[in-house]
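What follows is a set of notes on a single structure, which appears directly below.
All protein chains of the complex are present and in place, except for one that has been dropped.
For clarity, chains are labelled A and B in written order, and residue numbers in each chain start from 1.
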Amino acid sequence: MSNSPNESLTPKARIVLYWMDLAGVAVFAISGALAAMQSRLDLFGVLVLAAITAIGGGTLRDLLLGRHPIFWMRDTRYIKVIALTAMLTALAASGWGQVLQSGNGALVIADTLGLALFALCGAEIAEEAGKPRLVVVLLGTITASGGGVLRDLLTGQVPLLLRRDIYASAAIGGIAAYLLLRALGLPRQVAFIAGMLMVVALRLAALHFGWQLPAPQLSQ
Amino acid sequence: MSNSPNESLTPKARIVLYWMDLAGVAVFAISGALAAMQSRLDLFGVLVLAAITAIGGGTLRDLLLGRHPIFWMRDTRYIKVIALTAMLTALAASGWGQVLQSGNGALVIADTLGLALFALCGAEIAEEAGKPRLVVVLLGTITASGGGVLRDLLTGQVPLLLRRDIYASAAIGGIAAYLLLRALGLPRQVAFIAGMLMVVALRLAALHFGWQLPAPQLSQ
Partner (left out) sequence: MSNSPNESLTPKARIVLYWMDLAGVAVFAISGALAAMQSRLDLFGVLVLAAITAIGGGTLRDLLLGRHPIFWMRDTRYIKVIALTAMLTALAASGWGQVLQSGNGALVIADTLGLALFALCGAEIAEEAGKPRLVVVLLGTITASGGGVLRDLLTGQVPLLLRRDIYASAAIGGIAAYLLLRALGLPRQVAFIAGMLMVVALRLAALHFGWQLPAPQLSQ
C-alpha cells in the first residue's frame, strides 16, 4: 500500500484506496501503451512507456521527498499490473484500436479518476511528511501529472499538459479544495473525497465546455 | 537559506547571499517563462517552465547529493518568487515583449549574475558535503546549468548549452578559480567573490568577442 498515504485512515478505507490505486496505475499504463504504439515503439518500448506513465509521477514524488524504498520496490504488484495491462493493450489494439483511441469516453473517465486519486494520494503523502501546504500542492500535482510529462518527453513531444487543457490545473484545484476543507476542520476522509470530486468535476467540465487556460503571447 | 552554503560565512554574508539567491531564481524564472511563451505554452506551462528553469539545477544537485529536504521544500519563498515572477512576465510580455526578448542587455547581465551565483553556491554546497574537487566542479556546473537543460528538453529542443556558447564552461572556469584560490589559502569569501567575477568575465567576454568552443566534426 506504499503508494497510498497510510496514516489516519480506517483499515477499510485503506483497502479501498489500495485497489483504486492499482486501478489508476492500470489506466495510466493503458495511456502509456497507446502512446507507445502511436509512436511505433516495439513491445519493450510499450512496456517501458506504460510503466513510466503509470509510476513515473509517484517515483518523482518519492525521489523528491527522499522516501525510500520507492513505492514500487516494496510492493511489486504495481509492476505486475502494468506489465499485464500493457500486454493486454498491445494484444487488444489490433482488434480494439478504435475502442481504445484516446478521446474514447470510458478511457477519459478512467483517466480522470486516476488523475484525481494520484493527486490526492500524492498530496496526503507530502502532508504526512510534514511539508508546507505549497509543497503539498506541488507534490500532489507532480504525482498526478509527472508520468504523463515523462511519457511525452520519451515520445519526442512537448508535454501536452503544458500546452493546453485543464489537466494538471484540475489536480491543483482539487488539492487546494482538500487543504481548505482540512483547514476548516473537516475529517481527512471527507476532505479527501471532496478533493477527488473537485478534480473530476473540474476536468470533466473543462472537457465539456472546452475550457482552456490562457496562453500568454509575446508581442512581436 | 537552504539553497546557499551555510557554514563558514558571517551572518551578514549569508543574508547578502540569500537575497542574491532569490534574485537569481527570479532571473532564471523570467528566462523559463519567456521560453514557455515562445513555445506557445499555456499559463500552467509558463509557471512550470519558470520553476524548472529556476530550481531544476539546484534540485538535481540536492538529489545527487542525497540532501533532503530539497531546498525549496524547506523555504517556500523560492516557489513564491517564481510564481510571482512568472505571472508578471506573462502579464508584461504583451506590452514589453521586445524589452524582454532574450538578447536584451539587462536580461543577459542578470542571467550571467544568476549563473555565477548558482555555480559558486552549488560548488560550496558540494564542498561542505566533503566531495572531491572534481565532483565539486561537476555539481556546481549542474546547479548552474541543469535548469536550462531541463527547460530546453521540455520545449523540445536540443539543449542550447550543449550546442554552442561559452555558458556552462564559464561556470566551470569560475569554480576552478575558486578551488585554486582556496588551495592557495585565501579565505572562502574572497575566493567565492573571485570565482563569481571569473564566471561573469568569461561569459561577458565570450558574448562580446563571439568566443565559442570548437565543435569536433566526424569525418565522412
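Structure notes:
Basically, a residue touches a chain if its C-beta (ideal position, glycine included) is under 8 Å from a C-beta of that chain, and two chains touch if they have at least 3 such contacts.
What you are looking at is a predicted structure, and each value in this text was computed from that prediction instead of being measured.
The chain not shown here touches chain A at positions 34, 36-46, 48-49, 59, 63, 66, 68-70, 72-73, 76, 79-80, 90-91, 93-98, 100-101, 153-156. Along chain B, the points of touch with the absent chain fall at residues 63-66, 131-132, 134-135, 138, 149, 153, 156-159, 161-165, 168-169, 212-220.
Here is the rule we go by: only the chains that are shown with their structure count from here on.
Relative orientation of chain A and chain B, expressed as the C-alpha superposition rotation angle, is 120° to the nearest 5. The geometric centre of chain A is 31 Å away from that of chain B, both derived from CA atoms.
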